[in-house]
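One structure is given here, and the rest of the page talks about it.
A single protein chain has been omitted; all remaining protein chains appear in their positions.
After this line comes subunit A, so read on.
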Amino acid sequence: MKNKWLNFLSGSVKVKVQGRGVERFINACLRNGIFVWNVKKHGEDVATFFILLKDVSRMRVVVRKSGCKIFFIGKSGLPFLVRKTVANSGFFIGICLFLTVVFLLSNMVWNVRIQGAKPETEYRILKELKQMGVEKGAFQFLLDPPETIQKKLTDRIETITWVGVELKGTAFYFQVVEKKQPKESEAVNVRHLVAKKKAVITDMFVEEGQPLVSVHDHVTKGQILVSGIIGKEGQTKFVPARGKIFGETWYKSTVILPLDAIFYVLTGKYMEKHYIKIKSLSIPVWGFQKVPFAHYETERRKQALRFWKWELPLFYERVIYRETEEVKRSYSWNEAFQKAKEIGKEELEAKLEEDASIKGEKVLHAAKENGKVRVEIYYEVVENIAIPQPIVQGD
């Protein structure tokens, strides 16, 4: 007996036979090697049975010799199923296409909104964004993450202090805080100028207010330098004191520098791999070759894919491998000492304001301890020591 499942695969036909000698007809079929099953008799000279689809043409020959008529009254099995599916494939393709379109549209940028920026700044931001690819119709998974966009924007446009980047669904929202223009700082409250640290006054430029100290005076932290109260006794007036008071101040810094150091420098070569991630399973999409670098840094950028308004448990991941090079640096004691001094100066300059200058430096102590150089340096700095202090007016 043959397997029913194989019959399903090759397809079968239900046949109705009418005429005298149905039994003879079945015998003839068997002799011709036609496999017959589920034979049922309906009355005197009508029978139904199943045959394989591939035997249909052979049975036609048998029918011609016998005096029976056959009718095909049913069909089942895979070939018919396939034919039906092909006929209905339009629907299926349509559904797939629809889902793909919705999926793609859900992952696009549809709105770029900038708030809190003046028209010219807004225009510049839009231009920068366009350069980065952030515009209507861009695919989100090809863009940089919001944090990177934020950093690039603040770096490239100097008129903005801060920009908040938020990706809400398919819309980018930018909240811009522009730098205050100097003109606007007119309406200041009445105030004194006080010393921000211990210093010896070297120079004074008072624009408004009553100076209480003079050059070469030694001042302590918090001491009033320029008073906001002017006028003779009895006719005093409160003004916002303004001006710059330069004083000599002192800083001490300690620099520790190892004589031998190994660090990794990027060579500029890189390669990218792209993955689609489902939970912990990641399917490579692009970039199948091995990373050709001996030393490299990896950067992973994950972007959630969304469908309609839902986030799918699906991620688009871009992995960037950047080649690094090992660089060995070794200083002699003298070099290290010089370098430490430079570093100390740079560090201090970074801390100081622009109008400050380093007048002198003095090495207090320099020592070599287990492979490192330790240098203590004392700096003389001339800087603006005035900071405003509001006057609290009593009744």
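Following the convention adopted for this analysis, a residue touches a chain if its C-beta (ideal position, glycine included) is under 8 Å from a C-beta of that chain, and two chains touch if they have at least 3 such contacts; residues count from 1.
Please note the rule applied: contacts and distances are computed from a predicted model.
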*Pick, from "TIGR02186 family protein", "Sporulation protein YqfC", "SGNH/GDSL hydrolase family protein" or "Amino acid/amide ABC transporter ATP-binding protein 1, HAAT family", the protein name that UniProt gives for the chain of this complex that is not shown.*
"Sporulation protein YqfC"
*asked:* Looking at the full complex, which residue from A:V36, A:L53 or A:I358 touches the chain that isn't shown here?
replied: A:V36
*Given the full complex, what residues of subunit A touch the hidden partner chain?*
1-2, 22-24, 26-27, 30-31, 35-41, 44, 47, 49
